[in-house]
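What you see is the complex with one protein chain gone and the rest in place.
Chains here go by letter, A, B and C, matching the order in which they are written, and residues are numbered from 1 within each.
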Amino acid sequence: MTALKGIVPPMITPLINESKLDYRGLEKLIEHLISGGVHGVFILGTTGEAPSLSHALRVDLIKYVCDQVNGRIPVLVGITDVSLKEAVHISDKSKEFGAQAVVLAPPFYYQIDQNELYHFTEQLIGEISLPVYLYNNPGLTKVSFEIETIRKLLSNPEVIGLKDSSADMVYYHRLLKVAQDSEVPLLIGPEELLMESLLIGGNGGISGGANMFPQLYVSIYDSVNSGDLNKARELQRQVMELSGIVYSGNGSSSVINGIKCVLKHMQICPNDYIVKPLNKASKDKSERINQYLTNQKLYV
Amino acid sequence: MTALKGIVPPMITPLINESKLDYRGLEKLIEHLISGGVHGVFILGTTGEAPSLSHALRVDLIKYVCDQVNGRIPVLVGITDVSLKEAVHISDKSKEFGAQAVVLAPPFYYQIDQNELYHFTEQLIGEISLPVYLYNNPGLTKVSFEIETIRKLLSNPEVIGLKDSSADMVYYHRLLKVAQDSEVPLLIGPEELLMESLLIGGNGGISGGANMFPQLYVSIYDSVNSGDLNKARELQRQVMELSGIVYSGNGSSSVINGIKCVLKHMQICPNDYIVKPLNKASKDKSERINQYLTNQKLYV
Amino acid sequence: MTALKGIVPPMITPLINESKLDYRGLEKLIEHLISGGVHGVFILGTTGEAPSLSHALRVDLIKYVCDQVNGRIPVLVGITDVSLKEAVHISDKSKEFGAQAVVLAPPFYYQIDQNELYHFTEQLIGEISLPVYLYNNPGLTKVSFEIETIRKLLSNPEVIGLKDSSADMVYYHRLLKVAQDSEVPLLIGPEELLMESLLIGGNGGISGGANMFPQLYVSIYDSVNSGDLNKARELQRQVMELSGIVYSGNGSSSVINGIKCVLKHMQICPNDYIVKPLNKASKDKSERINQYLTNQKLYV
Partner (left out) sequence: MTALKGIVPPMITPLINESKLDYRGLEKLIEHLISGGVHGVFILGTTGEAPSLSHALRVDLIKYVCDQVNGRIPVLVGITDVSLKEAVHISDKSKEFGAQAVVLAPPFYYQIDQNELYHFTEQLIGEISLPVYLYNNPGLTKVSFEIETIRKLLSNPEVIGLKDSSADMVYYHRLLKVAQDSEVPLLIGPEELLMESLLIGGNGGISGGANMFPQLYVSIYDSVNSGDLNKARELQRQVMELSGIVYSGNGSSSVINGIKCVLKHMQICPNDYIVKPLNKASKDKSERINQYLTNQKLYV
């Protein structure tokens, strides 16, 4: 695949219950994203609740999404796992169903050093046949891909891009230099940092909020690229406001249940089911979100 | 099962390679443990590399161990997983093959609060049919079972014991009070703290070192119970010395590869294969261990 | 001075306000401690609010305490400071007024490595004329005295003892070996761990609770030394109960304001003034403490 740049939503997984996908919600969500102009879609990430899903359900999701997208935009699949073999399995299924690339964060149970991380990743890349985005997310995986580890892994041509969710912009700056030296794109996770990452030379965002308002995030991307800094600032201000309301709360639940709650109010995914251990939005939060959506001129 | 007290080694998993158990090593190891007087065996824990093993291999291991032990001592199986459904699956297999109980630590990917941890655990316990040991291990799972969460979960009679690997003895003291109020045993993880945990009223240890020298750990347990404090101190001193040499190094590899290296030198498990991302003992470490074993009067 | 073993309360500083000592409270407290059988007193530690006090007030306190104690028990003075020169100044004053030793934790602002910590400490010891207790307290100083750093510093005969408040009993075990090799005493900070530290060979406690109930802590020390494990367990159980009530709350305030509140109820120090940024006990906490003191048979 060619280098992916732009806005690639980390898709939430619409669910009826913990064992069953909401196929209709899934179809509507995918069409909502594509018509919103996103440049790709990333399934089975943190936002997609991948770690909480059974392996069977993950495979089901990959198949359905690849079929529905049908080549219109690239599909990236998260394969992060504590077991190398299980990660290879998900990658094989992704290849079989037509995904374009996989996204790989470090194994997240044991305490490992950079040498161990390098060899795990290098072996894993060697055992799969889809190209790989390396994904740094130390808040959840405990271990970080250090700059020099990334540089070594980039000597493998199967590594075609990078994603960083550290929210550490000094690290991001240094990673950007490595990405540019290797001519691969670097995408940022936290949408609160989308505009500035683009202004300093980053290539796009894996923005959770693009599940809800894809055009808002695509417009930030376009505004920066066209040099319209004032527009970019105003749109980023809207992202900050949204973030303060929709993602309010603590822990991993807060972002995912906020997005699912908005998609329910927007009648894209009527079911806001979330797999344990995460929790759906409280009634209070749901009401604050509803009020916000009502008063807000929806982003276009 | 009746309350398990005493020394329960967290068994390492003897492997030929990442997809194949070392059945002969496994058989010899199990017999070594039983003849060493251990009070039970705990498979598929951290020391057993469970998170790194494929699900198929885990099931294979459960079956083999249960067959080999054949009811002589209780078999406990680690079912900790980021996905509730996958944890239930391993528990079902454990029941099917004849294990006596399962051991459950918190799901270890998302950032969750105590309320989320409680509901996840409560649902999981409800879906399985083996009794449960709750296992606190915040260094690896990020979230801790707080005292009040444990107290609430103990109202479920399916929770029959506790294990703590926090290495936080103030927490252990408070947990011990809760365990005693509910009349369930509390076992400690870090073997460096075995003697003192027993002296203050704890009920045993999930001691990694008991893979190698089961009698040493059983003797500490017996010495404290018989009031022979001087003997207990001398044996614990040997554990500290062993710990400084066999577990030297950093990160999760250091303990597991030390044990596997000793078992290789002892010709119990000739293969010290370890699954990525962990690393086998360096040549230097292996030589230091060999020297230690040679000069040391072996524990009896 | 000869090696100090036993119970050495980290004395709270009785205050009228942030600029004025409560001399009468101070006198009563010192007499309370000495008649309670403590083996020494440690002033200007964390519990003594030293970092919050002006330098002038610290000097005033040293003089008053040394005069009042008048050689009946050793007086140790905390000199921990971010500035080496200011630490030397407090040590000089301690010497001048007749204190027996100083207690030194690492400088607590900058991020430093063990080499830097070693050279800072070595120079400081060289510039003062009182013997030194090294004090490990990483929760507040950020940097820990690693075992090898302590071992090197112990080659200086001016280092006559160790205190550890890490609450990390694996570290304590390893430190104990170093202390024994150098024949210096090792005292423990957290009183919740007092009994077990003594059982494994430690030499005493810098127990905050001994400000209130010196005999309780002295009795634990004596019980372990005389081999009465049952009595030690029962007394330690009382310490755990006290700790749960008197130190309830979060942060550094909780311990210090609990002690000051009890001393107020006991009419030893009628004023429970505490210097900002710390906070006195809430009305609720004060009432819980009062109830606890009323229902409790006072420790003898």
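Points to keep in mind about this one:
What we mean here is this: contacts are C-beta pairs under 8 Å (C-beta built on N, C-alpha and C of every residue); 3 or more make two chains touch, one makes a residue touch a chain.
In this text, all values refer to a predicted model and were calculated from it rather than measured experimentally.
Taking every chain of the complex into account, the absent chain touches A, C. Only one of C:I34, C:L84, C:M240 or C:M266 touches the chain withheld from this view, namely C:L84. Contact with the undisplayed chain is limited, among C:D60, C:D92, C:E116 or C:E158, to C:E116. Only one of C:A3, C:I16 or C:L140 touches the absent chain when the whole complex is considered: C:L140.
In the full complex, chain C contacts the hidden chain through residues 18-19, 46, 51-55, 82-86, 89, 106-113, 115-117, 119-120, 123, 139-140, 142, 250-253, 275-279. By the touch rule set out above, chain A reaches the unshown chain at residues 167-170, 173-174, 177, 190, 192-193, 195-196, 199-201, 227, 229, 233, 236, 240, 244.
The working rule: only the chains that are shown with their structure count from here on.
Each chain gets one centre point, the mean of its Cα atoms, and the points for chain A and chain B are 36 Å apart. Between chain A and chain C the centroid-to-centroid distance comes to 51 Å (mean Cα coordinates, whole Å). For chain A, no residue reaches two or more other chains under the stated contact definition.
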